[in-house]
Structure formats: C-alpha cells, structure tokens
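Removed: one protein chain of the complex. Kept in place: all other protein chains.
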Amino acid sequence: MTTSAISLAQAIAARTTTAAAATDAALSAITERDGELHAFLHVDADAARQAASAIDARIAAGETVGPLAGVPVAIKDNLVMTGVPTTCGSKILEGWRPPYTATVVERLIDAGAIPIGKTNLDEFAMGSSTENSAYGPSRNPIDPTKVPGGSSGGSAVAVAAGYVPVSLGSDTGGSIRQPAAFCGLIGYKPTYGHISRYGLVAFSSSLDQVGPFTTTVADSALVSEIIGGHDHRDSTSIDAPAPSLLEACGRGVAGLRVGLCSDLLDGADAVIVDRVRAAAAALEAAGATIVDLAIPELRLGLSAYYLLAPAEASSNLARYDGVRFGLREERDDVAAMNVATRTAGFGPEVKRRIMLGTYALSAGYYDAYYGQAQKTRRLITNALDAAYQGVDLLLGATTPTTAFGFGDKVADPLSMYLSDLFTIPSNLAGHPAMSVPFGTDSAGLPIGVQLLAPGRRDDLLFAAGAVLESEVSA
Amino acid sequence: MSAWETIIGLEVHCELKTATKLFCGCPNMFGDEPNTNCCPVCLGLPGSLPVLNKGAVELAIRIGLALNCTVAPSTFHRKNYFYPDMPKDYQISQYDQPLNAGGWIDLPEGSRVGITRAHMEEDTGKSTHLGGTGRIHGADSSLIDYNRSGVPLVEIVSEPDMRSGVQARAYVAELRAILVAVGATDGRMEEGSMRVDANVSVRKPGDPFGTRCEIKNLNSLRSLQRAIEYEAARQIDLIEAGERVVQETRHFDEQTGRTGTMRSKEEATDYRYFPEPDLVPLNPSRAWIDEIRSNLAPLPKARREHLLAAVGEVTPALVDLVATVVDRDLDTLVSAAINAGAPAQLAIARAANELDADGVLPSPASFAGTCQLEASGRLSATQAKQVLAALLDEPHGDPAAIADRLGFVAMDDGALDTVLDAAIADHPSEWQRYCDGDDKLAQFFVGKVMAATKGKANGKAVIAAIAARRP
Partner (left out) sequence: MTNPNPLTEADVIKVASLARLELRPDEVATFTEQLGSVLGHAQDIAALNLEGLSPMAHPFDLENVLREDVVTPSLDRDAVLAAAPDAAEHRFRVGRILGEAP
C-alpha cells in the first residue's frame, strides 16, 4: 500500500474504493509478508473486517464519517484496547486482555480508523531494535537482515512494509524517531502533554509520549490532530489550544532560523552528516536561515536519561506482581510468588533497567544519581531554551548510524543506549521532534534527519518537515 | 530515683468522606460487595493514570485549617513497596511537601498538642485471611478486595507532645471531634475510617528522647490507651533491668493487652520516594483557601466555649457535660433552647443525659419549655425526664399539655406539708437526729416524701421545706 491515509480516506469517502477493500488489502499483505517481518503480535482480522463493513454501511447510508474512515491502522502493543490482548512484548502480560481502551485508540476509532492489530516492540518499550521482545524481533522491510529500530519497531515495519498507512508508537527516548529513521518514515514525537498517555502502558511517565508513523508529513499532522488535544484522564495533558499542524504543512520555512546543531551531529556516520547538511541546504533554499551552533549540554542527556527513565520504570513495573493480571508463578507465600513471577516474566533488559532504577532511587544514592539526573534535565532544558532565543528550530541527525544488524549491540547495553544520544534531549525537555527520511546510505538503507522545536511549537516541525519531504520527492 | 516520663507522638489516618476515590471516579463506599467499586486506576492496571479529586483536596484543606496548619503548595510522591493489597505496589502519598504543616490542637483539659503535618494519600485494598486463625499468621491464603483501594486519606502526624495514654486518648477524641465537625470524615474507628499508630518512648524528665517504638493500627480509643500504657511499662522494665529498647515496629494484641515485635529497624523498607510523575503539583489559591475557611463549620472548642459562656459558674462537672453535648452534636439544640428561655445549666445537663443524638430530638421550643417547667418547680426532675421521653413521639409537643396528660400535677405547699408531717411522724428518731445536726438525714426525708408522692414532689421545694422545719 503506497497510498497515504489522507488519499485513502478520500477515496473511501468518495466510494471509489471501500473500507472493506482497504482492510482486506492490509490483511492479505500481512498474511503474505509478516511471517518474515513480524510486525504484528496480534492481528484481529474479524474485528477489522466487521469495523470496515460498518464504515462502508455508514458511507452507503450517506452518514458523515470521520476523517480516517476506513483507513487501516496498527497499534503498538503497549496501548490498551478493550478485550484485545496487550503484551508490551513481555511474557509477564501474556494473555492479558485489558478491560478498557486508550484515549488515542478511542479517538482513532471515533475518526473511523480500523485497528488491524497490535505491533511488536522491545519489552515494555525498552530497547532500540525490537530484539528485546519476548516474542522475537521484527525485521526491517528494506533489508530484513537489519533491525527496524525500536522500541516501536513493529509499528514502523507495519507502515514501511505497506500494510497500513498509519501506525501508533510511543517515544520515551527516541522510540518513534529512531525506527522511523531506520525504516524511512515520518516519525513524530509530540510536545509532552500534547497527546494523552491514558491507556499507554507506562515505561517512564515523565518522558513517554504517543505519536504516529506515516509516509507523509500531512498524514502525521492529520493523525496527530485526531489523537491529540486535552484529555481529562491524563493529569499531565495540556489544556490549551495548539497551532494547527495540517495548516503548518503548507506554510513553508521562509524567514525561519534553523540551528544546525553540532551536538546532534558529531559522532554520526559521515553519510548521515552529509544528508543532514543537505537538509540544511534544502531548508535554506526554501528561505530559511541556517545558523551553526553547539549545545554541549545535550551530550549529558544520555546519562540523565539512563538514570531517570529506569528510576520511573522500576516503580511503574512494580505492579507486575502476579496478583491481579498476567503471569503468576505460584509459590506458597505471596512474596516468593512475586519474585518467581517477575524473575520468569521479565527479560534481561527490563531486569537491567529495573535494577538500575531501583539503585538510583535507593537510600544513600538518590541525591548522587536520581537527584543529579533531575538537575541535569533542567540544565539541558535551560540550554535548549537559550538556544531557541536565537533560532526557531534545530536540525540534526536522528541516529548516529543507519539500521544495524541483529545481535550487533545486544551484548553491550551501553553501546545500544548510545544510539539514543540524539533523540533523548527532546524527551528530557518535553519538546517536540520529528524524524524525516532524507536519502539513503550506499547500501540503500534509509537516513533520517531530525527536526527539533521548542515546547508547544510542534507546528514548526510540520512546516519544515513538509519542505524536506517535497525536496526528497522532487 | 526520679519518675519516668512517657513521650508519645501519634499518626492518625483518617478516611475522607468524599463521594469518590482520591484518583478515580469509583464510589468511596464502605461495605459494598467486594471488588464492585473498582476501575483501571484503582486496580493499578497497566496504562491507567490518576487524576486528583477536588472534593478530597477541599476536605484535606478543611482539616488543615481546623488544625491551625499552614496550607502550602504541595506535591505527590510515590512510596514504593510490595504488598498485595496495594495494586500499583507503590502508594501515592505526600513526602517533603505536604499540603498542611505546622499546626496544633487544644485539648479540653487545657493542654496543646502540636501538629507536624496533615498530608494526603491513598488507602490500600483489604485482605481477608483464609484457613488457620483468620489472622495473617497461619493462614493458607488470602483474598483481596480492592474497593477500599484509592480511598482518600489524610495522615495527621502530631509532635511528640503527649505524656500519657490518657492524654493521647483525649487527643484522638478531640481530633476525631474536629474532623467530624468539619465534615471531613465519619470518624468511625471500628470501621477503620480512623486508624492510629503510636510512637512511644520513655525518658527521665530533662533527658533527651529515648529510643522509640511504633505501635501500628490501633483501632479504638481504649486500645490506644492500653497499648501506650503497656508499651511504656515494657520499655521502663527493660531499661531498669539494664537492657536497651530496640527501635522497631510493634503491634498490639487486643486479647492479651500486650505489644509484640512486627519488624525491626534493620528490616525497615527502603521506600525509594520520588516525585509522582503522573500528577502535577497542587497549589491551592489563596481565594480557594479563604473560601473554604469562611465556610468552615464551628470547631468543638469554639462550640464548647460558646455553651460555657452561657453558664454563670463553670464547674469541672459542667465542663464534662458540655464536652458531651458538643461531642454528640447537641449544642445547636441546647443553644436554641437557652435562647428560647431555658436555664443554661439545666438544658446542658438534660441534653447530655437524656437526649439521644442519633435518635429523634425535641424541637428547641419544646425542649426549652420542659426545662422551664422543671426549673419553676412545675415539674419534678423525674417528671421532666418523662416529658422529654414523651416528646420523642411528638417533637413539637407542648410540654405543659404533655405533663397534664401524664397526670403531673404540681403539689401545692399544703399537700407537701401534709406528706412531710406524715414522714416526720413515722420516723421520730431520725427527725430528732436531723434536728440535732446530722445533715445527712435530710436526704432520708427527701426520699420518703418522693416515695410517698411517687416522684411528683419538686426536689428543691422538699429540701427547702425540710430545712424550714428544723428548729
């Protein structure tokens, strides 16, 4: 499927095709290729077909339908849907069917979208390759010997393989932007609080945000406007109108100042650096001013992130104790049952981060690790705010490398963590960022360039992203 | 050897009387069918998020204001520990920035107890133990009901200002009265809506504080006092035997009246407190606090003072009666009766002893009327009590009409003289002893007259008549 969500929805609304046909196309593509790529952990074909027929019936009856009516979508398996298995890529949640639906999924369904299934991820969204999924990794459709990136790897694959035009992921330290870069997609991490987290299984609550994978910037804007906006069920949701993203897609970048940030570039492969410079040139040609700048504080993000996120995770993941849902390894007493269940149910990366976070919060170490990381977070945010006094946007690489091979980084967690270096600062600051595909390396693997904007100026990403997109397709 | 001094500080957990839980819209209801008041949030299901209940915040602020605390900008923290009745395996509580800090309460007997803080937190679910004794020890398995999970609590932490079990008991009684008065809780200790932990240590006066032990989950005023008295004696015995008090958590056994070790300090949990990222800071506006303050119901102390001000001479017995009247919420009725002309002391005494706060109450006018009839001698005390009882069937009834219906006719002085003459004639030797100065025998003759008149005689008039006959 190469059609964008917007044109597919238009075609369905105009009755040149049907929701049923679009859904069948998605399902048969999955049947054909997902045995190899493993984007999905769960496909609900019957429910999808039923939902599609209902949309077609409403269109036939002349009813008004939503802007995504009949568009098949894929949902990362850390977003809950009533009655649909949600595993978070973990054995500990195997078989769990949540009794409620995430706000973002509810809003997609209200807009007429057809959820096809739940996509693979690194266990509890902890990882950069999907190799930490308890159900086996996903493969990059551009080169199946490479990882698709992570943690939202399955959602990236579902769109890059052409199954569906839209999928939802979550981004805590780059988990949307990095796989988008590896798979050649638009990946958008909104301003923290712009999109509800209600029903997103928490990894690190103060960093997690939901966002879409799409093939076009306009689709990203449309989907984000549909799932975004205030939600009273999420206390950290921002209750204020945001600038229109769809409108921004046509705005251009004339007069914008774009900071080409060496600290979002140094250390990346040369071919990636070249493409980022080419992106800068493209923005300049479209009327933006390019400013070279350095924000050395961003380099500290990795350490802060790998203390803060595990600390929150160690607490968020305490509830997987075998008492109320999911796996239980029965033992005589509850504490022993907790230990056995968690030991059997969590994979090594999750255990690693739980222990790291527990340590960072424990008596005697809180100030040196967690407290210091929180202050570093402030330092980085202040540095970004200062940079935005001089520029409207920042430009850099999304990842230091293109998609890597399976097993390349598994043995050394720190090297895996280092692949998040450029994406982490936006999560720490709560700022929006987007990865836009901008060429390939010599092997044909996609390269993503990253746009960063100040908090609540997500619209600027769409203005600049659309310019880069038109440059690539030109 | 100088006496030991007991040092007591209390932590009181109070369930707030809101319609819904602290972080979700499930009903906050005691006694419902198990697990019927549960949702993703209070079950701690993956993906759920808390949203703070405005009603609970308002009640917590009322508590803070009633305890003379400063209501301050505050944040929520996570207190991490594993326990099956706690669905998220962390409790959302307040840590270094509590909503209310630095207050005090004055106890009826005159002492003042400092309040360190009164912060908000969520309650846990409830487990029932199967097999064995029904208690934790010896049970084969436990069943958990999460209806109580997420119910709003305020934890009120006192300064270590109390010096006896009696004082601690008075503190909790007064605290309970305050919390009930401001509408924050129903104060039912037996249902667990108020639970007390006591920190107890002993020292010689002037010495630094001794090592303290915390006694958990005291569920009645009686247990609180017994546990503290036992624990203080235990610590004194230890020290006097040359041993040391070990800092630990203890529980109180109602059956044996003893405290026992629950957990030593070495086993103390590392709670790993950190700011709750799913909630934002709570910073009540000055206007909101002022509005809550202006709507705050009068507190027990003020209500007691108001009643006492209506009385001429204040005696310790009267102070107790007033405390009872206020404690039972009868002071509004008593004040209205006083305003309607009832003599204050009599109205207070009759309300404290004859009226049932949870039952039907007479109207202020009828209550006042009854007290006036008694004070004027138209009714004897016994008769007045019977009229009050009759008013339960017709709260607005006319006391005089009820007295007539019951056949309560005031005795005239002539009738009283006749009865008294007969009593003296029947007991000449007693009368002689009375006339010789044995005052106690006055009461003997009052009793004879009362018996002869079946309680219709006015006690004061009888006493006056007897005294008048003495040569």
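For clarity, chains are labelled A and B in written order, and residue numbers in each chain start from 1.
Note that a contact is a pair of C-beta atoms (placed from the backbone, for glycine too) under 8 Å apart; a residue touches a chain by one contact, two chains touch by 3 or more.
What you see is a predicted model, and the numbers here were worked out from it, not measured in a lab.
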Residue of B:Lys54, B:Lys204 or B:Arg222 in touch with the missing chain, whole complex considered: B:Lys54
Sole contact to the chain not displayed, among A:Ala254, A:Ala335 or A:Ala443: A:Ala335
Contact with the hidden chain (one of A:Asp219, A:Asp321, A:Asp392 or A:Asp458): A:Asp321
Residues of subunit A in contact with the chain not shown: 96-97, 99-100, 192-193, 206, 232, 235-236, 238, 299-300, 302-304, 306-307, 314, 318, 321-328, 330-340, 342-343, 346, 351-352, 354-356, 358-359, 362, 368-369, 371-379, 381-382, 413-414, 417, 429-431, 455
Touching residues (missing chain, whole complex) on subunit B: 18-20, 24-27, 33-40, 43, 51-57, 75, 81-86, 124, 127-129, 136, 139-146, 216, 251, 262-263, 268-270, 272, 275, 277, 279-285
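Going forward, only the chains that are shown with their structure count from here on.
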Separation of mean Cα positions, subunit B and subunit A [Å, integer]: 56
Residues of subunit B touching subunit A in the complex: 39-40, 43-52, 78, 80, 82, 84, 87-90, 142, 144, 270, 272-274, 277-280
Interface residues, subunit A side, partner subunit B - complex: 78-80, 86, 88, 93, 96, 98-100, 102, 197-202, 204-206, 232-236, 311-312, 314-315, 318-319, 321, 323-325, 334-335, 338, 358, 361-363, 366, 370
